[in-house]
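My questions will all concern the structure given below.
Shown here: the complex without one of its protein chains, the others still in place.
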Amino acid sequence: MPAMTLYDAIGAALVEEMRHDPRVLVFGEGVATKRHDLVQEFGALRVRNTPLAEGIIAGTAVGAAGTGLRPVIDLLFAPFLCYAMDELVNSAGKLRFMSGGQFSFPLVTLAMTGAGWGVGAQHNHNVEAWFVHSPGLKVVMPSNPADAKGLLKAAIRDDNPVLFFLDIGLLYQPGEVPAGEHIVPLGQAAVLREGNDVTLVSYGKTVHGCLAAAETLAAQGIAAEVIDLRSLKPLDEAAILASVTRTGRLVVVHEANRLCGIGAEIAALVAEKAFARLKAPIVRLGGPDAPVAASYPLEQAFVPQAAAIATAAATLCQRQAT
Amino acid sequence: MPAMTLYDAIGAALVEEMRHDPRVLVFGEGVATKRHDLVQEFGALRVRNTPLAEGIIAGTAVGAAGTGLRPVIDLLFAPFLCYAMDELVNSAGKLRFMSGGQFSFPLVTLAMTGAGWGVGAQHNHNVEAWFVHSPGLKVVMPSNPADAKGLLKAAIRDDNPVLFFLDIGLLYQPGEVPAGEHIVPLGQAAVLREGNDVTLVSYGKTVHGCLAAAETLAAQGIAAEVIDLRSLKPLDEAAILASVTRTGRLVVVHEANRLCGIGAEIAALVAEKAFARLKAPIVRLGGPDAPVAASYPLEQAFVPQAAAIATAAATLCQRQAT
Amino acid sequence: MTPAPHEIDPRHLLEQMLLIRAYEEAIVAGSAAGKVPGTCTSVGQEAAAVGVVNALSGDDLILTNHRSAGHLLARGANPGRLLAEVMGRRDGYCGGRSGSLHISVKELGVVLTSTIVGAELSLAPGVALSQTMLGKPGIVVCFLGDGAACEGSFHESLNLAALWNLPILYVCENNHWQAFVHRREAMSREHVATWAQSYGIPASTVDGNDVSAVLTAATAAAAQVRASRRPYLLETWTYRTRGHFEPDDQGYVDPAERDAWLARDPIALCRDRLVAAGSLDAAGATALAARAADHIAGALAFAEASPYPAPDALTDNVYA
Partner (left out) sequence: MTPAPHEIDPRHLLEQMLLIRAYEEAIVAGSAAGKVPGTCTSVGQEAAAVGVVNALSGDDLILTNHRSAGHLLARGANPGRLLAEVMGRRDGYCGGRSGSLHISVKELGVVLTSTIVGAELSLAPGVALSQTMLGKPGIVVCFLGDGAACEGSFHESLNLAALWNLPILYVCENNHWQAFVHRREAMSREHVATWAQSYGIPASTVDGNDVSAVLTAATAAAAQVRASRRPYLLETWTYRTRGHFEPDDQGYVDPAERDAWLARDPIALCRDRLVAAGSLDAAGATALAARAADHIAGALAFAEASPYPAPDALTDNVYA
């Protein structure tokens, strides 16, 4: 399997899907400059730079998707989605339903998010939960290049609007990526490590914190199961519930603000549907209710780290022991 | 105490606060037309109609708030906030932090939301959780005219940006409102009914469903405590935890999509901090992951109703009995 | 394919305007009686709708907005299914999910209606891009109000349409009102056409209450878009003679301004001209109005007989 970065895995998925379906096109601020190889293969009509105007980029994508094309747009950094909320939420997410099913919106929106570049709160703000909360939208966020490729291919083939978040901190980390028809279906979590004592659920860069924590825990004799959600909507409820039913303990970890975040959803889900199997309180580790500072040490301190995850999980396990 | 509608209670708070502080001004699409009495008392400079452009209404409010005024803006219906997300989230919510505390943004944004008028998903969409998830913003949503007045007065005096949601279904329902200096501090829930068997937590119109359910439950010998959150951020965690610690059972109810909604946050909070006192699974009753239809019976069916709340609570109580 | 303006029987235009008026009046009456939800009526603006829609070919796609009855009926929508939609019934074009504010009728080429003012502007370039890239012959007609022209999406849309050579005929119905705000309180200039020209987009303003003038101007504008594959903005200068949304007491409206426009009612204008030209006599005019009223009465009966959607269909058609 070739190793490539997450950024290149996205490029690979785009190339394959543009070959696979002539209705796929890509546009955004600078995408034709940055992915010039796509312009060379597919021409300037299918790979376009746009004016600096997220609203019309998204609106154009929604209009095109609703009438026969399958656009992929790059809106750069997640906070810029604020300029495209009407198009994504009120149009892409609702016009199918409101029209009684007359239209569908096969459309993928790419956006980078999270700590890593010290670019501050207007470039680094994890807003994926907004779109989980909004009807009619699917949401994914891979933790590695292989999933990035496989999820993007699935997202492009999906007939619904998909918000596709790229974790900045993972963008240039290499990983093995299967060549060719590698598709990761939306809505399937991955169990990255099995264990019976505690379930660690995460997505994006904090998956790696969970894996590192699981190592630490193993050394203490605690077997942690690590679940990478990959899709945030549809959410793989079955995978989460199956694991917690077995372990009885849950730590949910993400970089986004904990208030009304994905972790809240998962904690609520488990408290509703696996309550009887819970042996200990649920723990959420998430970002504080604060913007992220540009200053590097503060930016790093914002993100839940492996040590904190291990401590939280170990505490849960002890609690039962006593 | 005079009886007035929630709409008029908002008007009363505006009049009092504009008298109280000359820096308070109000603007929005048609606000000077609809609240012409304010224009007459305070003049056309402090009460303004605007162009139809939510982004610049909000941006102007943020700019004005950051430099010495205390604007209240009316953005009409909650889905229109989509056009003002950058201004509210990236500017109002972040510029204080990002500037190292150089500025503050005393600013209130009004928006109507929820079922009642059959106006469809682009006018009726409960998005309050988005703003709870976003740092630097406060969020309130009253369930009655008295709280509407008291919370709006507190919001106008607060030095932070406050999102103020008005439940469409409650807008023209009358209620008693204390005259004069009636202030409801942000961050304080109200216990509307006491009970030891189950806690019903809600806000906005579904508070009334909870109260009706509590009546039904009382007839079955179940004493439900009803908590009206009033503020969604800051959240009155102490009130929720105190109640659930006593009752051991929690039903959270709201109209908004349950995925990553306020109910998820409260369920997670309780599963974290009052786990040992829980006697039964937590139940969330929320809107489905769907836009709201205009068709009246579908619109009504979208909202959790008293009967469903009572059934859920009764089931929880039985579960413990068996 | 599109007939030249002189090939269209002006009596046909009058009939369409009468149908629209009768439709809106049925809604006004029904909503006063509590039987029909309130809507944004197009009373007073019938000529602007009928003149433009009759300039289009069947291949063209239309984006409309919250004040859409004129566009839909002129395009041939069934008034019974429209009323059923307004009333939230199963036989509505959108199964009652839309209500009056966002009716799309794909089979008539009326696509992606949004009631977010300004959203039509953000969606139109993508629709035009599809037409172009999929090799379809039709142009895209994007109806917008003067209020929509104040949203940022106006700027972004016109800039992109000019830049990407998108075949969009923007039709701005400048009806002097943006809900409860007069255009003078909201626009730095009188005319939306002035703004459009700054993108290098050809633009003109036509008397929106004169259906023949609108038809002629729209035919020329559509032909220009068709030939150039570039955008054009046509501003129809008209007036919203009823309120923003039924009911509306219009207490905020300057009666002199409104009266002046009422004196130029588009239907009376057209009818009087036809009578003066001898193409119609008084009896004929009365007969046409009666036929429209009958048609709408039947439509209303159809809509009222249509059932509500089942409550368990709450989540149909959310995801594809």
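Per-chain numbering from 1; labels A, B and C assigned in written order.
Going forward, a contact is a pair of C-beta atoms (placed from the backbone, for glycine too) under 8 Å apart; a residue touches a chain by one contact, two chains touch by 3 or more.
Remember, predicted model here, so these are calculated numbers, not experimental data.
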{"item": "Visible contact partners (per top-of-document touch definition) of the missing chain", "value": "A, B, C"}
{"item": "Residue, one of B:P79, B:P135 or B:G150, that touches the chain absent here", "value": "B:P135"}
{"item": "Selected residue (touches chain absent from view) among A:A12, A:L69 or A:C82", "value": "A:C82"}
{"item": "Among B:L14, B:V39 or B:A65, residue touching the chain not depicted", "value": "B:A65"}
{"item": "Per the touch definition above, residue among A:G63, A:P106 or A:G120 touching the missing chain", "value": "A:G120"}
{"item": "Footprint left on subunit B by the chain that the document does not show", "value": "23, 25, 45, 48, 50-51, 53, 55-56, 58-69, 71, 86-87, 90-91, 95-106, 135-136, 138, 159-160"}
{"item": "Subunit A residues that touch the omitted chain in the full complex", "value": "29-30, 33-34, 36, 49-56, 79-80, 82-83, 118-120, 122-123, 288-291, 293-298, 301-302"}
{"item": "Hidden partner interface residues of subunit C, rising order", "value": "150-156, 158-159, 162-163, 185-189, 194-195, 197-201"}
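Quick note on the criterion: only the chains that are shown with their structure count from here on.
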{"item": "Remotest chain, subunit B as reference, centres from CA atoms", "value": "C"}
{"item": "Centroid distance [mean C-alpha coordinates] between subunit B and subunit A, Å", "value": "29"}
{"item": "Inter-chain centre distance, subunit B versus subunit C - centres from mean C-alpha coordinates, in Å", "value": "36"}
{"item": "For subunit A, residues that touch 2 or more chains besides their own", "value": "86, 90, 97-98, 135-136"}
{"item": "Subunit C, residues touching no fewer than two other chains", "value": "96-98, 102, 114, 116, 118, 152, 318"}
